[in-house]
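This is the structure I want to talk about, given as structure tokens.
Omission of a single protein chain aside, the complex is shown with its protein chains in their original locations.
Which chain is which? They are A, B and C, in the order written, and residues in each are numbered from 1.
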């Protein structure tokens, strides 16, 4: 959580720009002895890869990951396992067309980080946003794949889109299997059809649109997290708000909780068979007092519309003069779609870090 | 952001339980030479103090702060100034009626941290929630007062309630002066009247209700914050979600951004007189790419209804048996009301820390 | 390791000045369920307390510690145990004679932090050195007492003085029991007698003298510590060098290792009965590659002579003019003597933190 490093015991440091030679991350503090190959990580990277449907950017990036350190052959199984040393992951940039950006070299795109990076650093990497590009999130997905190994098979983390533009899913139709069947991560097949139309129109109009992603983690035991600035929900909120284009995060009932009464919001408990409580609802979204309850952890993030759009917008240039900007290039009409695997990955990293810290303090 | 410590250069460590002898904090990394007296801090604490209207807890706490270290007389002005050493602040607990809690000694209140603390630590400080009590936030407000000194008079941070239960304010009637005139921090006098009725009814029914707090910081220059895990909005989200009972955080347009198009969401820019841009809107809430834009920083948090209510709810006891719980005692019917100064304080701490780190990296 | 906070999972934040109302610390991240009373901590504080012989400062401080948070009655044993919440410890300053310092109000004592604090912070807390006073180490000893609880009874940490001025002990006469029998923490009774004469002479001459403290920790299993910036010996070195007046730290053979050959320096291993190796020597001082070997951890620190002396020394004043300074007051003629319990305490804190992090990463 300093600069480009995330986490305390399970730590991820990412680096790389949209149009540099490569990007990557160093995953440090990983427990030793966990099986880990490049293919394990590639599986998750492929889910975020651009160019998989006409509704996402057409940049052609294989996003092929290499492991440069931190794994070694296990002398029993002869498979690769983590050694406990830092794991360096690198993904080469292949399809970088920096030329696309010549037109906006001296212009600030409204809603983009162009102006603020320049205000902070006094210079401008105009090629695709440089460090602020969504391309950086590939490194997060790679790190998230390692985090999943740490969490083990008992933990499942999965995301779905629940709204694009003004069109929300019907939660009664929620089907996790459906998420794999459409290019929108929609758990509602009907919503997916409407989104298809919406996105074709949006793209045709040189415009873009926002979205809401919901993520759920199951299999988390009660007790992870800690008061008071290391609350599990605080760390989830920080991690998810830090994803490009996210403007809101909520846990469980979230903003709807403001309109509830204490009677409605109470997740009542009943004695379970295994000594653990059975909760009759999950308004808490799996976290109370900053500590996991044992219920599924449920969070939602609001992702703003892509700020790189074809429709001209008023702006200023680097010399402070009025100008207009229209962004050509291969941009996602709804950056929220490819946000789903990134949301999953960040939640995985938060949870892996919380797991190790909980074990450190309590020995459990 | 580790355990009970918040911040990197401007660092706050809080301690203390609801019903222990005292609570407090250590503020470390404060720049030297800033005027600071106990009265400066007391001013802000008094705004959070319980017992100030019939709509908040009737616990009678003077919340009187003592400065035990980190200030010394300035040999020029003879007033007290910060020395650069850690500032230890202590607030004694005065009106602790632990007896009130005997009835719930072995019961977990639904929606409260009772169960999760026990699951994590294997023990239960039943007196008022112990560390998980909202009383801990007094230490945050004290720290926030120091953070305001660091930020200086050019920065103004103020919060208002924009919704209680299902009743939202009319934003057209927003008047910051009104906030001081009613016990709800409402910027809309009419809403305040409706909330009065709502809260009397809620309390009468042994129930509680949620709220939404909006906070604004003005006077922040462009350039604070940093990619990618130290984004200013990520840190704001983490800090605000870590406040007791908060279940959602949004920046600028927030969740509404999901329904916007890129054309609508773009905060267009025009050349300003001083070389800085004039933004024509603020959907970004003052942060782009994790870095401040120079516009006001605007955030909202959803605060759930108080979980300690008189209406009986189903639960289990520490031995895992079914039970019912009804919480007596002097609880806030809407914990969101006293949340406003806490939200201000946490935002102040985030900004003070971002200011120092920005200065460290860039020299500006 | 930021500002006034030490540690990662077991974290200590200290505060307080020599002549303020109090000093103390917050110990955060302590495992729950460990028995802990003020008396447990007082035992260790008493060993560092001033005024216990004529060879240390005559300031009369009871150094009585209060626990303000983080402990609660265990419902089984009814004794106090740690709760996992931050433990706030406070020690009131009682015998502060600030008047003693009026004479040096505007003078920088050579070898003291007077000048550097002023250079950094632009102000001067002349009363006994303020934050730079050795009095701050009382808080470290209190924290170390908690660290010992974390480490448990299987770990023993003890220090001894092995040199004062030019007079070193005879290591052949080493007797740990002797350490408690003389006011110098000397394991060699004969050396203690010579030191008595030396210190009487030194004090009589208005002078002071340096010392070397050796510390040993036994019962540490193999495996604590981690590459490469979290090496156990690196953390020990940082922790011990950070103690007031320390100018050197060495582990195992230390500086003598420079004159050894690889053949001499190799700690050969033989098969032990329990599967663990038996080491035939301990030139490594219990750490190899930054990770504990299972052998005793052995370190030594060089402590410079007290810089507050009666003999006049040339200096400058705050306005930059030449001056002479002679420090009256009740100073230790050999600050190294009271350094022994501080060295123990810091080693305990390093080890407790390493233990929890090791458990976090590996589950062992």
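One rule holds for everything that comes next: a residue touches a chain if its C-beta (ideal position, glycine included) is under 8 Å from a C-beta of that chain, and two chains touch if they have at least 3 such contacts.
The structure presented is a predicted model; accordingly, all values stated were derived computationally and were not measured.
Checked against the full complex, the candidates C:18, C:57 or C:307 give a single residue touching the omitted chain, namely C:307. When the full complex is taken into account, the listed residue touching the unshown chain is C:261, out of C:77, C:177 or C:261.
The residue from C:227, C:296 or C:329 that touches the chain not shown here is C:227.
In the full complex, subunit C touches the omitted chain through residues 1-6, 8, 14, 108, 110-113, 115-117, 119-122, 129, 131-132, 136, 163-166, 202, 207-212, 221-231, 233-242, 244, 247-272, 275-277, 280, 283-285, 287-294, 302-309, 311, 313-316, 320-322, 336, 358, 362.
The chain not displayed touches subunit A at residues 2-5, 8, 11, 13-17, 20-24, 26, 28-29, 32-33, 66, 68-70, 72, 74-75, 81, 83-88, 90, 120-125, 130-131.
Where subunit B meets the missing chain, the touching residues are 8-9, 29-32, 84-85, 226-227, 356-357, 359-363.
In this text, only the chains that are shown with their structure count from here on.
Copies subunit A and subunit C of the same chain sequence form an interface built mainly from equivalent positions, shared numbers / all numbers used being over half.
Centre-to-centre spacing of subunit B and subunit C amounts to 38 Å, using the average Cα coordinate of each chain.
Per-chain Cα centroids separate subunit A from subunit B by 26 Å.
With each centre defined as the average position of its C-alpha atoms, the distance from subunit A to subunit C rounds to 45 Å. Contact with two or more other chains is made by residues 8, 29, 32, 84-85 of subunit C.
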